[in-house]
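To keep things clear, I will list the structure first and then write my remarks on it.
The other protein chains are all here in position, but one chain of the complex has been omitted.
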Amino acid sequence: MARAIMSDIKRDHIHKLLSKGKRVDGRNWDEFRQITVETKYVESAEGSARVRLGNTDVLVGVKMQTGTPFEDTPDRGVLATNAELIPLASPTFEAGPPDEDSIELARVVDRGIRESEMIDLSALCITPKEEVWMCFVDVYVLDYDGNLFDASFLGAVAALKSAIVPAATFGKGENFPLPTKSTPISCTAVQIENSILLDPTLDEEKVADARLTVTTDENGDLRAMQKGLEGSLKLEQVRKIIETSQRLGKELRKLVG
Amino acid sequence: MARAIMSDIKRDHIHKLLSKGKRVDGRNWDEFRQITVETKYVESAEGSARVRLGNTDVLVGVKMQTGTPFEDTPDRGVLATNAELIPLASPTFEAGPPDEDSIELARVVDRGIRESEMIDLSALCITPKEEVWMCFVDVYVLDYDGNLFDASFLGAVAALKSAIVPAATFGKGENFPLPTKSTPISCTAVQIENSILLDPTLDEEKVADARLTVTTDENGDLRAMQKGLEGSLKLEQVRKIIETSQRLGKELRKLVG
Amino acid sequence: MARAIMSDIKRDHIHKLLSKGKRVDGRNWDEFRQITVETKYVESAEGSARVRLGNTDVLVGVKMQTGTPFEDTPDRGVLATNAELIPLASPTFEAGPPDEDSIELARVVDRGIRESEMIDLSALCITPKEEVWMCFVDVYVLDYDGNLFDASFLGAVAALKSAIVPAATFGKGENFPLPTKSTPISCTAVQIENSILLDPTLDEEKVADARLTVTTDENGDLRAMQKGLEGSLKLEQVRKIIETSQRLGKELRKLVG
Amino acid sequence: MEGKMIDENGLRIDGRKVDELRPIKIEAGVLKRADGSAYVEWGKNKVLAAVYGPRECHPRHLQDPSKALVQCKYNMIAFSVSDRKRPGPDRRSVEISKIISEALEYVVFTEYFPRTSVDVYIEILQANAGTRCAGLTAASVALADAGIPMKDMIPSVAVGKIDDQVVLDLCKEEDNYGQADLPIAVVPRTGDILLMQMDGHMTLDEFNKAMEYGFGACEKIYQLQKDALKRRYAVEDVEGLEEEAPREQQDMEG
Amino acid sequence: MEGKMIDENGLRIDGRKVDELRPIKIEAGVLKRADGSAYVEWGKNKVLAAVYGPRECHPRHLQDPSKALVQCKYNMIAFSVSDRKRPGPDRRSVEISKIISEALEYVVFTEYFPRTSVDVYIEILQANAGTRCAGLTAASVALADAGIPMKDMIPSVAVGKIDDQVVLDLCKEEDNYGQADLPIAVVPRTGDILLMQMDGHMTLDEFNKAMEYGFGACEKIYQLQKDALKRRYAVEDVEGLEEEAPREQQDMEG
Partner (left out) sequence: MEGKMIDENGLRIDGRKVDELRPIKIEAGVLKRADGSAYVEWGKNKVLAAVYGPRECHPRHLQDPSKALVQCKYNMIAFSVSDRKRPGPDRRSVEISKIISEALEYVVFTEYFPRTSVDVYIEILQANAGTRCAGLTAASVALADAGIPMKDMIPSVAVGKIDDQVVLDLCKEEDNYGQADLPIAVVPRTGDILLMQMDGHMTLDEFNKAMEYGFGACEKIYQLQKDALKRRYAVEDVEGLEEEAPREQQDMEG
């Protein structure tokens, strides 16, 4: 709960605008900031994407290597997701092992990918029980201006979709594109004094009461959700966020082809 | 040496009573508090026991799995003991890796079990040099009112005696009771201004000069001892504690059948 | 950058003497303190050496065991160097995992040994890709009065030259001396107000602007260098230190025969 | 997804109906040293919660001059699961601790105790699916038992999906083959959702059904929480708590 | 050392001459949150540097009442190299962070900001030999971008040896078969050497040749650093920095 302190003036300003149905940067309540997605940004990664969401800047990479499968899934590849809130990205991020914020971020990104069955993990089995492909998704936040959940998720999806399994390097035949089956999209909203705002900036996050991330698939079905912060949401607010996520997901999905 | 601070009034009260040969809770110097032992408390453990010793409350569990033997004991199972002084049990316990108090507790419990040869480790060999049973004893303190050594040891002995080796789960034939050969018992005493008191409460521990734990087997032979705290013991005091432990051990042993 | 604080008086004294071309202990600028090297100091090590350099006291040990080679060097043994600045040696050394000072020390010692190809790592291969000898060099500082780089390096070289590969213990034939091919020597100098001083004491290190360690082989060729501290060196100063190191290296090499 | 988890009579492997909770037993004030505590037995889950505080906040740089911090640590003990769990926090428990802390912070009148910490410890003694909900349910009873001023109690439950049907409160066997898991925490009086997570696959219709089951179950669990406190204390105390809460809540938001 | 790394025309595998740098691109002010930042693309190296401060020094016991601390953290991100690198500092990055901190401390007027810390973060996004030099080059531009008073900028480059020849600025393929590596950092105006490491095998003659190449390259990199700052700010500002620096330096050493 490393919620940074904010000046009362800034807080009042956000509240006052919201009471008139406006946001500080002039966006509509359900409008995302400008997004650019640049894949294959890092050559040393099997897949990578740099995502800029307004002033938020995230770099996601995929590395693959061979390894042993888990005992309870002997014929499926392994997915592992990690997120690093490096101190380069914000004066409030500290060096050291992942804290609760980066762990939550990594786990929410991981669940969205895993539960949407985006990656065909069964196609990542080399020899059942013995050898499978391990797929590491590493999220690095480079510049932090709010809504890390969506920037990171978009980056992870784009990086995975651009990833090449380095079979040749490991003597396992020819390289092939990482087999994916769907393109999940996450949308995050905050509730501030009963207003719902999509894609919050850092300043909006700081004054937010509650946060909800909703991950949907091509059918608009729910694949993952995560509520955060110390405030509450009403059921109708949750429904509104879900429906908005379904709608916006269609647009955002185009960004990652 | 995380000896909690105690009010002078409480300290004086204990000292004054002791000078008249009395204890705060009215017990004799060689009297244990009421003890209850509840085995098979946790189903997910191979063996478990919850021990209440007055207001001290300890939960011990035994988990077993297959593993590789140590190089110098290729035909013997492996015993590992751990103790967790979780912050739920006391305002003085802190979260984090085991500190010196929990390490000492775990090692004294471990020595008592190991040196009394309670577990027939040679019967836990599956294939010499390759595969043996590993037996993890985990002690969790739930409520802390002194004498963790005896409560934990009693719990460990009871949990081990009730444990079933999960051979079927690991494809190693039928389940069988963990083979034990003896029932060691530990008794702990403190010295306070030259008085010897068995089974000290937390308040008594706080004013104690020295502590001695004596673990004996069915024959009354010594199997392990541990002196603690910054004070001293005279040889005659040690002998008195040993003899009392031999005598009380017979009674306590009945609790773990 | 744990540069200890030093009284102004001491600092002025060093500076004043230096301005007259003198050192506090009367040595010439290119003179080492008295050195003693005692090999085979610790029997439990495969090789060991205790080096006293003035009041600096260092103990280095070599342990060897069998292990798996690195993938990119399947037919070569493994060298690993560690340095411990234990709190016994100085009031400024703290307990805990290696800090930046001990890591730098270990890595500079390691580079000197590795880059001079002192150890014939190819002779430490048992079965290519499968089993090789692993050689652990552990440096312990026992008393700290400056110039740990040279004391540690001398100790490491002496320990390695005296080391016996414990083949018999591991069932790999007869014991044999660790095969070495050269005898590298490191010389460390500091720059204080444009004066160059070899083998600085702790007091000299505290007032030094810059430090340079130069490791040379029998031919006087450069094998490793490391500049340290927040000050600068001019190229002619670097050349002077290199040439002095080549010259002094010949003398120091005799100490480790 | 082998075999059917719901039989032709609509009953589940343990005989429950799709919208039926496992048996739940709540006991307040079970520990001596803690300032407040609760024990929850929920099906085969066994959960202990303890509260210490308000007390000095450690580490100090986390102190908030305007309010107390609610710091929850959720932990599974080593032998609470089939494979021994190594002691110490893993990533899962760090995440759960965070979201439970956030939920609890909503109901505690933290502004009464600036610079302090209210520390909540949840220990899962035996785990059988739904432990975070059982833990949060226990934790809010423990907070009340500690006499911490609170707006309300928080009941929590997970709704799941098996055999393409929405079902309440999955047990472990169901969870192993479940298609979705949706833990929530809802304050019945206000409808405030304080915890919500979801993974798996659910349509919007299924989500709505899940909310129907979940909100209903939270009311039942809430009643069990109040009963537990009533058994521990005189009735008027608990009523007093309820009376007082809404007023304070308005103050807060006013 | 298989095959020849330098062909009959004296050209290297990527077509460069022995004393030729890889293409270098420097951009200042690339991050929004940081007080100063720079991006360096150097051959296939991609490096980001950010500066925060002067700000309160943590941990406090490191505070120096007479000056600011320059604390640099050099880090390779997990997918910047062929084999995934586990996040967190390894021994190599601790050493590099130390020597870069020491070099930067020389040029920062640390005595202007007692008790504070100037924190420099270098992230290697893609690594291809010479990352510490690229990182230090980026870091000093980021410091200037942050408006930290500095004596001068620090260019840095590595000289190496392949095929028994001294060559400038090894790329990864050359480095893998290199016979020596000698990273340096030199302030062109003064000839101050602020960073120097070496491993491998070099004669004194080769060292002298390496210094010739290295000093020359540092002048070129220095110009690129200044150009990057000029593109970011009005020209007079950078000139002002240059004018002012020598005077302050004399003050310091006077």
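So that you can tell them apart, the chains are marked A, B, C, D and E in the order they are listed, and the count of residues begins at 1 in each.
The definition used in the following text is that a residue touches a chain if its C-beta (ideal position, glycine included) is under 8 Å from a C-beta of that chain, and two chains touch if they have at least 3 such contacts.
Only a predicted model underlies this, so the values are computations on that prediction, with no experimental measurement involved.
A.B. asks: Could you run through the displayed chains and say which ones the absent chain touches?
C.D. replies: B, C
A.B. asks: Among the options B:D30, B:D75 or B:E104, which residue touches the chain absent from this view?
C.D. replies: Considering the complete complex, B:E104 is the one touching the chain left out.
A.B. asks: Which residue, C:A45, C:A189, C:V214 or C:L248, contacts the hidden chain when the whole complex is considered?
C.D. replies: Considering the complete complex, C:A45 is the one touching the chain left out.
A.B. asks: So which of B:A95, B:I126, B:L229 or B:L255 would be touching the chain we can't see?
C.D. replies: In the complete complex, the chain left out is touched by residue B:L229.
A.B. asks: Can you work out which residue in B:D12, B:E43, B:E130 or B:D221 touches the chain that's missing from view?
C.D. replies: B:D221
A.B. asks: Applying the definition given at the start, please give the residues of chain B touching the unseen chain.
C.D. replies: 1, 98, 100, 103-104, 106-107, 111, 114-115, 212, 217, 220-235, 238-239, 242-243, 246
A.B. asks: Give me the chain C residues in contact with the hidden chain, please.
C.D. replies: The missing chain touches chain C at positions 41-46, 48, 55, 57, 59, 61-63, 65, 82, 84, 86-91, 95, 97-98, 136, 138, 140, 142-145.
The rule is short, and it goes like this: only the chains that are shown with their structure count from here on.
A.B. asks: With one step meaning two chains touch, work out the least steps from chain B to chain C.
C.D. replies: Minimal hop count between chain B and chain C: 4.
A.B. asks: Measuring between Cα centroids, which chain is at the maximum distance from chain B?
C.D. replies: Farthest chain from chain B, going by C-alpha centroids: E.
A.B. asks: Can you spot which of C-E, B-D or A-E is a repeat of the A-D interface, where more than half the contact pairs line up?
C.D. replies: C-E
A.B. asks: Could you say what rotation angle superposes chain D on its sequence twin chain E, using C-alpha positions and rounding to the nearest 5°?
C.D. replies: Value: 120 degrees, nearest 5.
A.B. asks: Take the average of all CA coordinates in chain C, do the same for chain E, and state the distance between these two points in whole angstrom.
C.D. replies: Here the centre of chain E sits 27 Å away from the centre of chain C.
A.B. asks: Could you say which residues in chain E touch two or more other chains, in rising order?
C.D. replies: Not one residue of chain E touches more than one other chain, so the list is empty.
A.B. asks: Out of chain A, which residues touch more than one other chain, so two or more?
C.D. replies: 98
A.B. asks: Based on the touch definition given at the start, go ahead and assign the chain network to line, ring, star, complete or other.
C.D. replies: Here the contact pattern is a line, an open path with two ends.
A.B. asks: Which chain pairs here would you call touching?
C.D. replies: A-D, A-E, B-D, C-E
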